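One structure is given below, represented as structure tokens, and several questions about it will come after.
Missing here: one protein chain of the complex. Every other protein chain is in place.
Then we have chain A:
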Amino acid sequence: MRAAAEKGHTSAASLPGIPRASKLITSAVAAKSEATTSSPSTKPGHEVLLFEALQEGLEEEMEKDPRVCVMGEDVGHYGGSYKVTKGLAEKFGDLRVLDTPIAENSFTGMAIGAAMTGLRPIVEGMNMGFLLLAYNQISNNCGMLHYTSGGQFTIPIVIRGPGGVGRQLGAEHSQRLESYFQSVPGLQMVACSTPYNAKGLMKAAIRSENPVILYEHVLLYNLKERIPDEDYTCCLEKAELVRPGKDVTILTYSRMRHHVLQAAKTLINNGYDPEIIDIISLKPFDLYTIGNSIKKTHRVLIVEECMRTGGIGASLRSSIIDNFWDYLDAPIMCLSSQDVPTPYAGPLEDATVVQPPQIVKAVEQLCQ
């Protein structure tokens, strides 16, 4: 008995007698033996975990430019809650890798003031959810002061940290901040999903003159990949074509990329040819890459971790309709989390995150 999934609902197909939970794939982090993507480098490179890639990017930029500094809670000698700033305080000193008291609005404000007067700070939110406390500074000042000052003051700040639904971290630590910040004018937002793009985006964000929010995901820090030895950056405004295809355009980002890839294995086995795009740039959208894909496949599935209401998916859907309506052969499908706080209980939590079987079903439906 197939549960008829209504468009956009996040219900997994279930077979009789088998409890739902066991059908759900709870780990989308690639096993060590698999590379998640082929990195475009031709050189052998070196293997890193995602948090190490971020740390490398950060360290390289700090070495290159003395104005780059880091501030956040426990980023100094503790090395950061997810070890992204490990070793940096020892290397660059306590002032350049600054431990702050617990006042997110304050240290974000500090970073904005420092940025306007010549430094290039990186603010770490221990969990992105805590940056809600900094919303005032981020929306009213960070996004606005370049504009309202008539271009006199720039804010080359990077705000980063882990977000998304983790492993039973509770509702307050499982937020999708990209939803809340996407409306703020003046901000750029990118989401990393692999060690390769994590390092590249970190470096690009630091070099950018605009305020950039770099979204990391709690569950992706231990992702392993071979990345190039040489210096490289990723373009902040460009989406990544993960897998070319012709049947359907699947747009996704962050952890959901890996769920999509998982689902893709099943889809390919069943004869489908999905084109998978990791949108990377959450604000602004890379409509060029996305549009070219839609013109080819005529069908769109968005897979995100945001809530159904007001998430990245909602905005993306709207942009696609505005720009590519004539190329669509079917309504745009969007798989999102439900509009509920993330529960603590494991099976319940898993049910709020889009899982690969749902993705498979959605593609099958879209391609009918």
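The working rule: contacts are C-beta pairs under 8 Å (C-beta built on N, C-alpha and C of every residue); 3 or more make two chains touch, one makes a residue touch a chain; residues count from 1.
Quick note on the criterion: contacts and distances are computed from a predicted model.
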| item | value |
| --- | --- |
| Protein name, per the UniProt record, of whichever chain is missing from view ("Large ribosomal subunit protein bL32m", "3-methyl-2-oxobutanoate dehydrogenase (2-methylpropanoyl-transferring)", "Gamma-secretase subunit APH-1" or "Dolichol-phosphate mannosyltransferase subunit 3") | "3-methyl-2-oxobutanoate dehydrogenase (2-methylpropanoyl-transferring)" |
| Residue touching the undisplayed chain, where the options are A:Leu50, A:Val70, A:Leu119 or A:Val354 | A:Leu119 |
| Residue in contact with the excluded chain [from A:Gly109, A:Gly125, A:Pro274 or A:Gly311] | A:Gly109 |
| Touch criterion as defined above, residue of A:Tyr147, A:Trp325 or A:Tyr344 at the omitted chain | A:Tyr147 |
| Candidate in contact with the missing chain, chosen from A:Gly87, A:Pro244, A:Pro284 or A:Pro331 | A:Pro284 |
| Hidden partner chain, residues of chain A it touches | 69, 95-96, 98, 100-101, 103, 105-119, 121, 136-137, 140-141, 144-154, 185-186, 188, 208-210, 237, 284-285, 287-288 |
